[in-house]
Structure formats: C-alpha cells, structure tokens
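Only a single protein chain was left out; the remaining protein chains are all shown in position.
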Amino acid sequence: MSEEESNAGDIKDLQCAAVAISVTTVVFFVIYWAVQINSVRELLELAYG
Amino acid sequence: MINQLIYDFAIWVDGFAWSTLLHESYYMYNWIESTHVLTLILCLGMLFVIDLRMLGYALPNVPASDIARRLNLPMLIGFVVMFITGVLLFYAVPVRTAQSVWFRAKLILLVACAINAYLFHRRMTESVSSWDHDAKAPDRIRLGAILSLAFWTLVVIFGRFIAYDWFDCEYTDPGSFSQVLSGCIAGQEIF
Partner (left out) sequence: MSASVSTTSNSYRKTITVAILLAMVLIFSLTDLRHETWLRLYEFFLWLEKTPFGIIGKTWGAVFAIVEAFHLLAMALLGGAVIVSDARLLGWLFVDVPAREILDRAHKVFVAGLIVVLATGVFMACGVAGKIYWLPVFWYKMLVLATGIFFVFFVRRPLLRHPLEEIHPWVLRSIAISSMLIWFTVAATGRWIGFAGS
C-alpha cells in the first residue's frame, strides 16, 4: 500500500514538474518567436518600405 | 563540352530578375537556406531511424516493414521541401553553384542515394515477410542501409563545403586541376 502511495506521489510530483516546465517553455517560445518575427518584419519594412 | 552546356544553362538562369532578387534579399535567401538545413532533421532523421532499424540498432522489436512504411511519408515530405529549397538556392546563385566541385559531387551522390533507395525498397518488399521480426535485416538489406548512411553523410559534408571558395573558378589558376574538376570555362567573365 505504501509503495503504491509512494508511486502515486511520484507520478503526481513528476506530472506537476512536467506541466510547470511545459507551460514555461510554451510561454517563453511564444514571446521569443513573436519578438524575432516582429524584428524581422520591422527590418524588412525599413529596407523595402 | 558538358561543362560549356552547364555553364550556358547557369548563365541563362542567372539572367532571370528573380534570381538576382533572391540572391540579394538578405532574409529570403537565409530563410530558404535555413529551411533547407533544418528540414534535414526531418528527412534524414526519419531515414536514419529506418537505416538503424535494418542494422539492428534502433527499435529492434518493431517489425522493420512497419518502421519503413510509417516513417516513409514524413521522410518524403522532408525530402520534397529540401528539394524545392535546394532548387531555389541553385536558382539564386546558379553560376557559382553549377561550377562548384562540391555541388557536382553532391548531385552525383544524390543520384547514388536514389538508386540505392530504389534497390533497397525493391529487395525489401520482395523478402521482408521472412525477416520482418528479426532484429537485424539480411546482409544485402544491411549493406543498403550502410551505403545509405555513408552516402547521406557525404551529401551533408559536401553540401557544407559548397560555401567554401577553395576551388572556385574565380580564385583558382586557369588550367589547374581544380579548374578542370569545377568545369571552369576559359575566359569566362561571369562567376
């Protein structure tokens, strides 16, 4: 029983950690790529009008 | 004579306005090149898993025909994207690329890859039912996998070398062996 509880606790912990990293990753990358694409767009506007 | 034909073809392509626009457009050219390089992760990634399966190094408990069949589509999608971007890269810089030793070697290797892939595929469909669940494929199939890995490794290396100008017609001595390999035309003015 205690081994099952420990196992269940492990999985909850790992799932929480996984969600924390995944959400952070997605948020970071949305911001990062939006900034990159925007700066490319601005440069292109500057270059080609 | 072949070199003259290739050079004339490259000059003709160079004449198109879009060729110059593409070459001079900083972002467009770089995006196409980046797509070409990054898509090899998809194309070669799938191909390597298939080849490694035949050699028994990857996913040995999954039937070989399953792996080949299912990874074929993403691999072909990657290959088509790489082919299109490759053509565009040639289109942007036709003369220098056509006279690049490395580009010519890369094309010959790509033909070798195609022949190897065809033979591999044919041998596989003929015999796979007998060895599908074995960890390692029969010798001839494994040879095809090894050749595939070797050829594609060289394709990537030679592709990387195209950027270097060691054997460029513009910078090497007329009549040198390097110029013979590159197919330089005596007295050419466009590079």
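Annotations
Letters A and B mark the chains as written, and numbering starts fresh at 1 in each.
Just so we're on the same page, contacts are C-beta pairs under 8 Å (C-beta built on N, C-alpha and C of every residue); 3 or more make two chains touch, one makes a residue touch a chain.
Being a predicted model, the structure only gives us computed values, none of them experimental.
In the full assembly, the chain not pictured is in contact with A, B, by the touch criterion defined above.
Residue B:L42 is the one among B:L42, B:V81, B:V128 or B:I146 that touches the chain not shown. What chain A contributes to its contact with the hidden chain is residues 1-2, 5-7, 9-26, 29, 32. In the full complex, chain B makes contact with the omitted chain through residues 30, 34, 37-38, 40-49, 52, 57-62, 66, 70-71, 74, 152-153, 156-157, 159-161, 164.
Here, only the chains that are shown with their structure count from here on.
One inter-chain figure worth recording: chain A and chain B are separated by 34 Å, centre to centre, where each centre is the mean of the chain's CA atoms.
The part of chain A that touches chain B in the complex is made up of residues 40, 43-44, 47. Of all the residues in chain B, the ones that touch chain A in their complex are 26-27.
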